[in-house]
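Shown here: the complex without one of its protein chains, the others still in place.
For subunit A:
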């Protein structure tokens, strides 16, 4: 019986210390030196190894220990004084197993000392992990002063043309370079941590090790969330947040996801592996335990987002989220490929699917929003409608996400019949203009055109109706021509729409001048006179009619300078008719209210959108 116990005791100590490879002298010494009473130290050292060479090795180690302080600078309390070492060394010599110690007692003492040693190691473990933890600080983006972006206002009103900043921001915030491993714990203490792990596992104290390790590392990850200024929200909070706030939280989430998954957790996993890699599944178990709560926290934010109502302005943030998560899925799969974390991994895949679904629904919402946007009053002055600006800028921004949207639309088409085919008529279509997004975008602009035509019917004057359509279609064409949208719409579309607005220009001319010019009609020689009034009279009536047009059309607005110029030049044909009229009829100057030059000047006041004095102001 006693023999058996002794063997067990020995097995325990042997298992503990006879591991030459994994044996970290320093870790052991650290624990030994924590003993305050010399007797315990002696016994402990005795237990270490009863072989003389072992003792010698330890003697050397002990002697060296204070000197190897390059590692110990921050652990001064571990350093024994020379005097103390001397005492230990002395007493070592005086001990032997043959002393009158009962085996049972001896084993009990050994057990007790082992427990103390382990307890000390546990303390040491916490201490090292806490004191030497490090954080990866992404210096390039700070979200503490995250501005609100009010770019996509629901009201279709506030949208200006400067949406480009936004998009460039998106590109520049780019990827954290993949496979970026940092040291979450100072590398010089890794061997110590590993040694402690080896000793504790060998002594059957693996449970304690894991609990402490998981606990401290989990707390460190929680702290990292605080460092990243990631606020935690309940789902209820998220659903109640103002969009502008939510939008910046989404940006933060995107940013934090990359850092936490690609850098922090990848490094955490590495850390677990470095320290616990030898103990089979323990390493990945610990990793999952450390990471799980935080991953669920990130996940739940995403879940909360997908629960929100469909609003157009959300689309870009949703696409951002989708892209980020889509990129990160590989990393997530890598991090959690073992069974233990598989459900979190599946949850992320599911979240991606939901985000895709939500983004697609929001994208389709654009068309219905256009269709259902009705106005009761015509837009004054016939300028560019806010809806046109909104839609064109919106789709212009969408083109940056073309790859993602095409992917989402393709997934969608798996279920539905392929609508792209309908578009492929006789005209030649390049590969880009035939993609799903191109098709959808053309549906969007068609809907927009329809809507604009309906809106134009609100104008009482035909001429202004044409100016309105001219302005808006011209704006659309310009947006398409001068951006990446041209790849999606193609030359054919541009040509066709150039034609359309030119048609409206012609119709405008006719609607404006045909009645006015009728006063200037001159009988051609040989035809019967059908004109009852005299040229003088007609010239007067022409002037009145012109004044009326002038009064109206100086109010109207064409904000594009080139278009304005073109239309004014086209209007010059009135001058020609007038000059011819004056030339043929030879009306005396006193009956002529406007000279040709006057008219020419007055025509320049057209389409300024307000009085002459305000000719430089542009209503945008």
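Brief remarks on what is shown
Simple rule for what comes next: contacts are C-beta pairs under 8 Å (C-beta built on N, C-alpha and C of every residue); 3 or more make two chains touch, one makes a residue touch a chain; residues count from 1.
Just so we're on the same page, contacts and distances are computed from a predicted model.
Hidden chain, UniProt protein name from the list "DNA-directed RNA polymerase subunit beta", "Protein BYPASS-related", "Protein odr-4 homolog" or "Transcription termination factor 3, mitochondrial isoform X1": "Protein BYPASS-related". Considering A:347, A:373, A:402 or A:608, the position touching the chain not shown turns out to be A:347 (whole complex).
Even with one chain removed from view, subunit A keeps its contact list with that chain: residues 34, 36, 77, 104-105, 107-116, 118-119, 122-123, 126-127, 130, 204, 207-208, 210-212, 215-216, 218-219, 222-223, 225-226, 231-237, 239-240, 292-293, 296-297, 300, 303, 307, 309, 343, 347.
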